[in-house]
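Sharing a structure here in structure tokens format.
In this view, the complex is presented without one of its protein chains, the others remaining in place.
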């Protein structure tokens, strides 16, 4: 639906200059914008694109000379990405799930479905499950026995919500995510290889574990998700052993993230793509873990920690820390280590053979 | 269902002290346990919790003074996590899949379904597939043409079993796992970039591969899984080229693990979350790979190897080794390297610039 520039500026809390009555139907990059689209020129890098594209209005960077660039209207946004958030929310087309319950869906009679819930084709809701009012479930979704989903959830195609999962309001689940799978928790009768390896660290060869069978510790504890949690595509969250694995309010998980059993993640965290959190780790509030970062089992991470992509966190991290590397350490020190090693290679007196290092 | 403390102790092979006739309906952490729950106080760390919670009985650590902590009965378990395994198995509520074949499921007439098999809503079993007696399939499962699943399998929601997959008894598949996808195996007509890079290692720039098209090597070999194998949520196992990719008896894969085509994994291994095994690698028996560890293609790993989380294994590993690092080496040496580099940074005479290292 079309919006006027003045309406958009008001929604963004931003200043408008020029003709606020121009109507636009969507947003585009400056170079490819049509006359009915709002160009997003959030930095001077986009100036050239504006002259190529056909947009009559744009969101521009502070101080931009919009009239010289041929625009009829301009919106000045003090924080560009925040403007992007509000703008894309304005133009989002919705998930097009339709209305009501698709006739092919199967909902067990004991399930409780709130008002205005949308259920897509081939979705299955098991006995005693609860779906909060205003929630929208896509196609091929499974909701397990007794799961409780709060109001205004958006659960996309093929997501799997297991039994004993409890979620707050406004849960978003991307396609294929699995919440409430069994924890990976096994024990051998005698001390296992990893138990013995903690002492030896490779200084002597490990003998076979005898008997070798792994006995499973079952996951009875379910998963507890706060309000405003989002789970990425094909991400997985294991159920806890006897208490729930828990994710705090406002925390977002990216695609292919793995959260092990008994893990606690605080509020307002971001776990980026392919992050892995091993069992029983504990993560504070407002923590951001870069893509492919890993956290070892039972490790504690404080509040307000930032870890760079690929960081391998194997020991406790204090609140407010910024870490990088494998094993992770303070980011400035990790970078210093990289530089020191490169200097060592350059200045090394012994010739360096070209063969790859072997184990 | 309730059990007496004496029954539980007998199941655990553990000693009971106090009133063995107390009945409990489940297990809980000490601080949150209700009077009808068995508190799990497996180490002295839980002593304070016991005084807060309401449990009348607990599993306690060796030497615990259970009467002083207000308990009426105590179970002494010689190996705490093993007791957890048996205890959680005792209290596991089952998967609640119901009984029989759901009317919405589609089973091709030529498929052979054993006695007492449960098939969930919207599950599809293709032609000539076999499902062993006592197996339970959840909702939205796909079983491909001619796949053969042994008795007493538990295949959860949305798992994909491809054609040419053969599994032994008691297979467990968590939601969303894919078994039998195509291998990632391609070849160019002329030597490709990676083939040439093995020689140059970056010392000279790679010219474009010409022609650049990748020709696919198809996967005809399927997947062979032993008895007592468990596959984690959204994990993937590719089919072999002309012989099956194979996983030995008693081996467990965690969530989001990737096993490439032609890989052989031995018996009683654990592959933790997000481990990746590239094509044609070979892994022995009783091997444990920590989370996010990777194994390069065609690499051989012996028996009884333990790799720390994140280890990048690019060359052969001898039986009994404990490895860590990227590239992986003996764990004690890897830790020594980390310390040596940190010492080098501290003692370095040249000032270390603060900029991040660039490629």
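By written order: A and B. Residues from 1 in each chain.
In this text, a contact is a pair of C-beta atoms (placed from the backbone, for glycine too) under 8 Å apart; a residue touches a chain by one contact, two chains touch by 3 or more.
Note that this is a predicted model, so its numbers are computed, not measured.
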Contact residue for the chain not shown (choose from A:64, A:233 or A:283): A:233
Among A:46, A:66, A:186 or A:326, single out the residue that touches the unshown chain. A:326
Of the candidates B:88, B:135, B:174 or B:234, the residue in contact with the absent chain is B:234
Can you tell me which of B:101, B:126 or B:301 touches the chain that was removed from the display? B:126
Residue-wise, where is chain A in contact with the chain that is not depicted? 26-29, 32, 40, 79, 81-82, 84-86, 88-89, 91-93, 95-96, 102, 104, 120-122, 138-140, 156-158, 172, 174-176, 201, 228, 230, 232-234, 250, 252, 254-256, 267-268, 270, 272-274, 285-286, 288, 290-292, 303-306, 308-310, 313-323, 325-333, 335, 338, 341-342, 344-345, 348, 350, 352-357
Give me the chain B residues in contact with the hidden chain, please. 106, 122, 124, 126-127, 140, 142, 144-145, 158, 160, 162-163, 176, 178, 181-182, 184, 186-189, 192-194, 197, 200-203, 205-209, 212-220, 234, 236, 238, 241-243, 256, 258, 260, 274, 276, 278, 292, 294, 296, 312, 314, 326-327, 329, 332-333, 335-344, 354, 356-359
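In the analysis below, only the chains that are shown with their structure count from here on.
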Rounded to the nearest whole Å, what is the centre-to-centre distance of chain A and chain B, using the mean of the C-alpha atoms as each centre? 23
